[in-house]
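A single protein chain has been omitted; all remaining protein chains appear in their positions.
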Amino acid sequence: MPSVNNFIIQEQCQLTADVYLLNLKTTAKLSGYHPGKFVMVELPNELFQLRRPLAIADCQAMQGKLSLIYRTVGQGTHLLATLKPGVKLNILGALGNGFADQDLAANDQVLLIGGGTGLPPLMFLAKTLAQKGCQVTTMAGFRTRTQIFGAKVFQACGKFLLATDDGTAGVQGTVKTLLDNYWSDEYCHVYACGPLGLLKTVQQQLADRRLPVDLSLESRMGCGMGACAGCMVSVGHGNLNQHVCLKGPVFSATEVKL
Amino acid sequence: MPSVNNFIIQEQCQLTADVYLLNLKTTAKLSGYHPGKFVMVELPNELFQLRRPLAIADCQAMQGKLSLIYRTVGQGTHLLATLKPGVKLNILGALGNGFADQDLAANDQVLLIGGGTGLPPLMFLAKTLAQKGCQVTTMAGFRTRTQIFGAKVFQACGKFLLATDDGTAGVQGTVKTLLDNYWSDEYCHVYACGPLGLLKTVQQQLADRRLPVDLSLESRMGCGMGACAGCMVSVGHGNLNQHVCLKGPVFSATEVKL
Amino acid sequence: MKLNERLAVELPGLKLKNPVMPASGCFAFGDNRYAEMFDLNQLGAIIIKAATLEPRIGNPMPRIAEVPGGVLNAVGLQNPGVDVILRTKLPALKAKYPNLPVIANVAGTAEADYVETAKRLSHSGLVDALELNISCPNVHRGGMQFGTDPVSAQNLTAAVKTVSPLPVYVKLSPNVTDIVAIARAVEAGGADGLSMINTLLGMRLDLKTRQPVLANQTGGLSGPAIKSIAVRMIYQVKQQVDLPIIAMGGISNAEDVLEMFLAGASAVAIGTAIFHDPLIFPHILADLPTKMDQYQIKSLTALQQEVRGRINEN
Partner (left out) sequence: MKLNERLAVELPGLKLKNPVMPASGCFAFGDNRYAEMFDLNQLGAIIIKAATLEPRIGNPMPRIAEVPGGVLNAVGLQNPGVDVILRTKLPALKAKYPNLPVIANVAGTAEADYVETAKRLSHSGLVDALELNISCPNVHRGGMQFGTDPVSAQNLTAAVKTVSPLPVYVKLSPNVTDIVAIARAVEAGGADGLSMINTLLGMRLDLKTRQPVLANQTGGLSGPAIKSIAVRMIYQVKQQVDLPIIAMGGISNAEDVLEMFLAGASAVAIGTAIFHDPLIFPHILADLPTKMDQYQIKSLTALQQEVRGRINEN
């Protein structure tokens, strides 16, 4: 059941030139805050009517602790970046389906693929799967060295493979380069989140391999609650037949049309 | 010259059930912040486009200190009341003409008449005139005892005469009662600020006496800068011929039509 | 006076325990996650997403954009068609909330579509009233055209009335020079009530792509930004046309609800504000009695009488 909670900003850390980490705390215990689910954040300026969808980057449910990582792209995220510790944020969550991990057991090898602000939900997933005993490999793409964030978290959870477009860190290239060079048939579940190009690459590259590939999508959202039909995506033979906010944001790569 | 300054809230004190004092500080020195002038306060929620006009309740210009006293009446003032120390307020000021006191010398007897949220500008005026050596008498009207604020300031500056509608403090009655009972021909300048009824009473009661009577008016304001013609008042033989924000808010009782 | 009596309102075909309902298109068919957060039985009624004769995919993505104080949407009447709605959506709603009055929003491109859709809904026993959507700005034929021409509006209303025994509320478009003329026309067509207002046609351009943010280019503007326009139109219409009005457009708190009643509303619907405050319905229903005390309003019915008195004086 989604709920609305007032969180207080504990910390706001700038991770890169335009990526920020918000550590938040509420008095309530959080339920349903699983990796891959998202929240809708109310902005503290009512000129903005819509809440902003952000993935759960980390969560300690019993302590009411939540972390969000966001890039400043438009007016809303720029406003978020101005907020100081002590400020209240009203957050609706947890929403969406989250990543499926019921098929996984300890020592299973899993692959996480992400780029840019697709990484935050994978950070939470990496932690959760590592705790479960899975062997987590993460392939992450960034444009350049200075845009890297999250590396420590992924390294702490398993193997971290890095690509940058300009070769300033890791392999020069994209996640496609990493996939081409470091693919292993041992992987039994793949999770990807990132820009549309990245998701398409993953979908195409892994189309012939018979393993579950989960893609986490973005879509403009009105409600996040299945009420406005603002977020539809085509799944299977349907045409704009599924709500990203309800049936997603995570879809199976074999079914979703990108 | 009006200027815009970012002030930081130092203190927010609740004076009565619905009256608050804001102590603010800015890094700049303030110029032109005289008693009777006002400021336009930007609200920290852009759903509200208009700034709110508030009188200067106190000011230490060289230290960049400003005090405002406001009653929570609508959405904007209710929002102000939720703000905590440390929050930034963008303020345009000082605006309007202010109270005239060039005619006054030390030991001159002056009378201040106010009610409700008409009192804040008189508090600043009382201080300023007392410093100048004038003998300041204040007549203040409130609905009931629990609504009283500012008494200490006025007492410290001179004589303070109090009326409440229900007689729970001071004389039972209104400022009219006080005027009827305590008028002195020694007064050489009268300043009034308060609800329309109070201003009308003062205007009528003192019509025949030959002394300067200054009335400070309220009017809905768009700009506070003489640009929108939202705040007009009729003065002399004219019809809505003067801007309250430019030529007022203080008008001579002999000229202004209430 | 008991709480429920204070909030109860009566409109043609609708006895509502309170006047507050979700606006069409902003609450799907009740099959959304808000229903997990509060009991929909609290609602005065529910207005469902537009039903069309055939299924509709709606407009391409993106369909939602934000503008200052409001939202632009170009969902474009996506719905599974009236038959699926009657077979699955409405029965599911009825099963969970047997006592919740249902208003079905009806849309189409040609008069015949509207009439057939209205007919099927009317005879299903699953619906308490119709809301004729002659005002959707997001479909390229039909929709708003009916809402901007008094003659088509009147004819459409009359045609639907001949096939439907249910009360028909006609939902007006604000994108017109003279809203009163349209209201008069649908009154002449036999409308039982009005719904006001649908969205205003707006647009947002993206500086990076140089293109409209919405795939459909334009979209309907809703939310607080349009409230004063809604109040004005309802007020104007109520002076001239004696039909009950379901008011909508930017309502986001209990005071807005009362302001709509002052303008002439008999009930209200809330859309965009749901997205902002997921608990807006319980919040408003809790606040209404307090606000009514504050403004000395005994009951909504009394307030309506007061407003009617004012109109008769003029």
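A, B and C label the chains in the order they appear, each numbered from 1.
By definition in this document, a residue touches a chain if its C-beta (ideal position, glycine included) is under 8 Å from a C-beta of that chain, and two chains touch if they have at least 3 such contacts.
Please read these numbers as outputs of a predicted model, since none were measured by experiment.
Undergrad: Wait, the hidden chain, what does it touch out of the ones we have here?
TA: A, B, C
Undergrad: Among C:72, C:284 or C:300, exactly one should touch the missing chain; which is it?
TA: C:72
Undergrad: Of the residues C:26, C:168 or C:262, I need the one that contacts the missing chain.
TA: Of these options, the touching residue for the absent chain is C:262.
Undergrad: Which candidate, C:57, C:163 or C:201, sits in contact with the chain we can't see?
TA: C:201
Undergrad: May I ask you to list the residues on chain B that touch the chain which is not drawn?
TA: Chain B touches the missing chain through residues 1-4, 42, 46-51, 76, 92, 95, 219-233, 239-240, 246.
Undergrad: Could I get the residues of chain A that touch the absent chain, sorted low to high?
TA: Those residues of chain A that touch the unshown chain are 46-47.
Undergrad: Counting contacts across the full complex, list the positions on chain C that touch the omitted chain.
TA: 67-70, 72, 148, 175-177, 200-205, 207-208, 210, 212, 217-218, 221, 224-229, 231-232, 235, 250, 252, 255, 258-259, 262-263, 291, 295, 306, 310
Basically, only the chains that are shown with their structure count from here on.
Undergrad: I'd like the most central chain, judged by C-alpha centroids against the all-protein C-alpha centroid.
TA: Of all chains shown, the one whose C-alpha centroid lies nearest the global centroid is C.
Undergrad: Averaging each chain's C-alpha atoms to get its centre, pick out the one most distant from chain C.
TA: Of all chains, B has its centre farthest from that of chain C.
Undergrad: Could you tell me between which two chains the number of C-beta pairs in contact is largest?
TA: Result: the chain pair A-C has the most contacts.
Undergrad: How many Å are there between the centre of chain A and the centre of chain B, using C-alpha atoms for each centre?
TA: Chain centres of chain A and chain B, defined by C-alpha means, are spaced 55 Å apart.
Undergrad: Roughly how far is chain A from chain C, going centre to centre by Cα mean, in whole Å?
TA: Here the centre of chain C sits 36 Å away from the centre of chain A.
Undergrad: Where in chain B do residues touch two or more of the other chains?
TA: Where chain B meets two or more other chains at a single residue, that happens at 46-47.
Undergrad: When you check chain C against every other chain, which residues touch at least two of them?
TA: Touching at least two other chains: 68-69, 224.
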